[in-house]
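Every protein chain but one is kept in place in this view of the complex.
Right after this comes subunit A.
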Amino acid sequence: MNTAIAKHHTALLRQMLRIRKFEEICVELYSATRIRGFLHLYIGEEAVAVGVMNTLDASDALVTTYREHGHALARGVPMEAVMAEMFGRTTGCSRGRGGSMHLFDVKRRLYGGNAIVGGGLPLATGIALADRLRNESHVTACFFGDGAVAEGEFHECMNLAALWKLPVLFCCENNLYAMGTSLVRAQAQTDLALRASSYGMPAWAVDGMDVLAVEQAAQRAVETIRAGGGPCFLELRTYRFRAHSMYDSDRYRDKAEIARWKERDPIEALTVRMRDAGELTDDALKALHREVDDELQRAVAGAEAGPLEAVEDLTRFVYAEES
């Protein structure tokens, strides 16, 4: 066993567990109506956010969707700040103004959860343009779903980013469904990497259930982009284990299909791999769970104790405030 590798794998496992357990608690809180709005769960897709995020520097930028708890946590937004956002508190990462779908942390260059499908791509393209014009070597990672590939904004941005050789890492989380519409019922060409490559950028598909495969692919893409090669596109093949949102009764998917994908649970897969390599003992795994559970408990308690914005301040943050 190589201890450096073991440590690295443990870190990946910890991140995935944090996301999984965070969302499992969110389901409970939602069912108890302690948090509200839309809640889109990332359960099953954790390897994508964790694998990609691990290849980014703190100075790289990030734009994502409404299914972004995992991206925010993997980016390093404190769990309590994310949870406080779910509770609508001023201590939330968007001061309770955004909620689950709009997690922001500009100090960490997280430019939001965008809830208009495809709406984040132009923003990411522009952030990359700014970095490019300032001769910074930052990368902007932009996450979006397979559904977004049908939107005009997707194609406009692919073209613009490739034309101007902008440093964007396009991360398409292909979970085979856009709400109730499966990929084959929405896309004339279902090979999404092939479509992206038609814009003249390196594009390839990756097993999104394997965090190490994701990390390796993202590493290669980030190196290409940093070297000035322009944008790259990764199609991350994954699956959401839960319904689209808490409102969705999930009538459009075959139970057997869901069960098949659950057998490829990215957390389970890494755990097995680490055990086989002697990198993870039962005790270490238990300790990891305990550590994450403690963090979560503190996050929920801290979040719920956070203050609510005064109603008199309702119309703040519409325009810039003098500081």
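As a working rule, a contact is a pair of C-beta atoms (placed from the backbone, for glycine too) under 8 Å apart; a residue touches a chain by one contact, two chains touch by 3 or more; residues count from 1.
Please note the rule applied: contacts and distances are computed from a predicted model.
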| item | value |
| --- | --- |
| Name per UniProt, for the chain absent here [options: "Fe-S oxidoreductase", "Alpha-ketoacid dehydrogenase subunit beta", "Amino acid ABC transporter permease" or "FAD binding domain-containing protein"] | "Alpha-ketoacid dehydrogenase subunit beta" |
| Options A:His9, A:Arg67 or A:His102, residue touching the unrepresented chain | A:His102 |
| Among A:Glu136, A:Glu151, A:Asp207 or A:Glu304, the residue in touch with the chain that has been omitted | A:Glu151 |
| Given A:Met179, A:Leu194 or A:Ala227, the one touching the chain that is not displayed | A:Met179 |
| Residue, one of A:Val117, A:Val139 or A:Ala303, that touches the chain absent here | A:Val117 |
| Hidden partner chain, residues of subunit A it touches | 36-38, 85, 88-89, 94, 96-102, 114-119, 147-148, 150-153, 178-181, 185-187, 251-252, 308-309, 311, 314-315, 317-318 |
